[in-house]
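Okay, so here's the structure we're looking at.
Missing here is one protein chain; the remaining ones are kept as they sit in the complex.
By written order: A and B. Residues from 1 in each chain.
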Amino acid sequence: MIETLISGITYSSLLSLMALGITLLYRTTKVPNFAHASFVVFGIYTSYTLALLGYNPYLGTLLGFIVSGIIALILFYALLEPLRRRKSSIFILMMATLTYDILMFGIINIYADYLQTTFKIPARNVYLAPQDFTLIGLKGVTIVSTSLLIVLLMLLYILLNRTIIGAALRAVMENPSLAQANGINVSLMLALSWFLAGGLAGVAGALLPMYMMTDPSTGMLLIAPMFCASILGGLEQIYGAPLGGFILGLATTVLVSWLSGVIGYWIMTYSLMVPYITLIVTLIFIPRGVVSIILKR
Amino acid sequence: MFDVIILFITDLLAFFGIYLMLNTALNIERGYAGIPNFGLLFSYAGGAYITGHLTAKIAILLTGAKVEADPITQPVSALMVLNPILASNPLISITLLIIILLIGASFGALLGLIQLGPAIRLREDYLAITLLALGEVMNYIAIAYKPFINGSLGVQVPDVFSWIGSRYRFYLATGIILLIAFILYIYAEFLGRTPLGRAMKAIRENEIAAVSLGKSLTRYRAIAMIIGSAFTGVAGSLWTLYSGAITPTLQRFDWTFLPWLMIFLGGIGNNLGVALGTFIFVLINRLIIFNKHLLAGVLPFDIVWFDYISLGLIMGLILIYRPQGILPEKPYIPKNIRRKIVVSRSQE
Partner (left out) sequence: MLVIEKLNSGYGKLHVLYDVSLTAKRKEITAVLGPNGAGKTTLLNSIFGLADIYSGSIELDDERLNKMPPHMISRRGVSYVFQLMNIFPNLTVEENLRLVARFSGMNHKDIENSLKEIYDLFPILKERRRQVAGTLSGGERQMLAISIGLIKRPRLLLLDEPTAGLAVRYVDMLIEKILEMKKTMDMIILLVEQNVHKALKIADKVYVLVSGRIIFEGTPSELVNKEDIAKMYLGVG
């Protein structure tokens, strides 16, 4: 049971990092980023590549932040910014992120093919847990993912609330045209938010192969949980994302494992359905997220 | 050589027909009612898988054949009994086809309702998120729930076209696909001219005004989604029947992204544009796939991924430079009103 709980916390931390970026982007660019899963997958392959080259895969969190951050920046500058200049609708922007997801899926698969031929390994089954370390009985990935989540949340808080750039970012979230009217380079701030969000997804992705078996289509599996966590926390509340991440993460792991004891083991097969059900229930009952309920009090 | 060309054309037309159904459906959902259906795969896969699940079972009922083997887990032995009966009995085959298509349509419509239900009152972006997320569900269900289509192994289905003789089987299947696609297309075009269709478009144009008109927004969205998903379900059914087998591997790229690409290419809202976009796309796509072997040695990776990248790039360019498509939507003005405009102009 304890083991399930720890595994649940690890998963929740990773989910929170992903959801955090989705919410951040929704607040700045007002668009649900359907390419977010790709950013995660680039993180996966960054730490995997490092591991193949003989480095410690945990270096992948740092490098993954940069790689996925740049992947996100390319999306912003190549597609979203030209579209925003043309005053394209939210729908077109959503379509653009979906398109980019398709593009990146192609690229990551080509990269996997390349790794496969170069290193003669099955690059479509990325699992690094056997190489993980343990400390006081805890798996490395648990320690690293939870502490990284806490550190990154604190850094994000400091950036947003204690620095001038953060103030500019908040201004852009609140009222972009007024921000621009007061000397803030909105486009630059949006680019920053894409870099940060991509980076956070990259960190989560870099840690993911320590937690579970991954491959290029892991992204498809992640879309529902990521968006569910983000909406559950409240798309309007940045710090709601980790809350949503933990509620959903623990529900998918701890709750389902408990239910399998009560109802029967077959229910485990359907644990994949939890995010979908949660998403639907959330949309029907609390479309503005858990934080909206807390704030109302 | 001649055979190869005929084969190419049959294959091309079958794909064109299937995609025309999907794209017309998408056009009703997006072009008419403004629903950003990024989860087209849900009802398409639903139609395809339910067909995989039920065709043999219904065939057993219709023919009254004694089949010991379970048609899901032991399809080969079941089909050894069923296929010869169907091949010699056009009437039963056609009845089976019609029943299956009706089931595909109703199951698709049901899935459409499930998909839209929670999000129907929400803003466009939330709607898009729900639809996209649900789009991935059908494959998980099909893989997890073995009795559905035998898990990841998939199932083979009885052949409802073979009564015409195995030589002409694909021609018949393609012809039926085209016929149904054509009927659905005409229906969509007709729908666009009815008061219902125009009300949908009015809502799409101005969601805020439409919301202030009360419930109509949700009602029209639901109607469009039911009709569209029924079309999509039929397309899924036909795909399974045409292929003769189905595995839970239908991809978002092929069955959601490409339809979007094609309706963007043709012109969202305009059925003729959508048909044109579909034809152009399928033609080029099939030509490339037909000549794939030429590239096989040249590229250091599977050519499928090249598709993802090139088509992704094309979509990006369309979004930036021509989001309205080749044939942009023209506002439809009913004849009696058109006459009045002409009259009032000539009086000026």
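Quick note on the criterion: contacts are C-beta pairs under 8 Å (C-beta built on N, C-alpha and C of every residue); 3 or more make two chains touch, one makes a residue touch a chain.
Owing to the predicted nature of the structure, the values given are computational and were not obtained by experimental measurement.
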item: Chains on display which the left-out chain touches in the complete complex; value: A
item: Which residue of A:L53, A:I136 or A:I164 touches the chain not shown here; value: A:I164
item: Touching the absent chain when the full complex is considered, from A:G54, A:G183 or A:G264; value: A:G183
item: Interface with the undisplayed chain - residues on subunit A; value: 164, 167-168, 170-171, 174-175, 177-178, 180-186
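In the analysis below, only the chains that are shown with their structure count from here on.
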item: Rounded Å distance, subunit A centre to subunit B centre (Cα mean); value: 32
item: Subunit B residues touching subunit A - in the complex, by the definition given at the top; value: 36, 38, 117-119, 122, 124-126, 128-130, 132-134, 136-137, 140-141, 144-145, 252-253, 257, 260, 264, 300-302, 304-309, 311-313, 315-316, 319-320, 323
item: Parts of subunit A lying in touch with subunit B, wherever the complex brings them together; value: 26, 30-32, 34, 78-79, 82-83, 86, 88, 90-92, 94-96, 98-100, 102-103, 105-107, 109-110, 113-114, 117, 220-221, 223-224, 227-228, 231, 269-270, 272-273, 275-276, 279-280, 283-284, 287
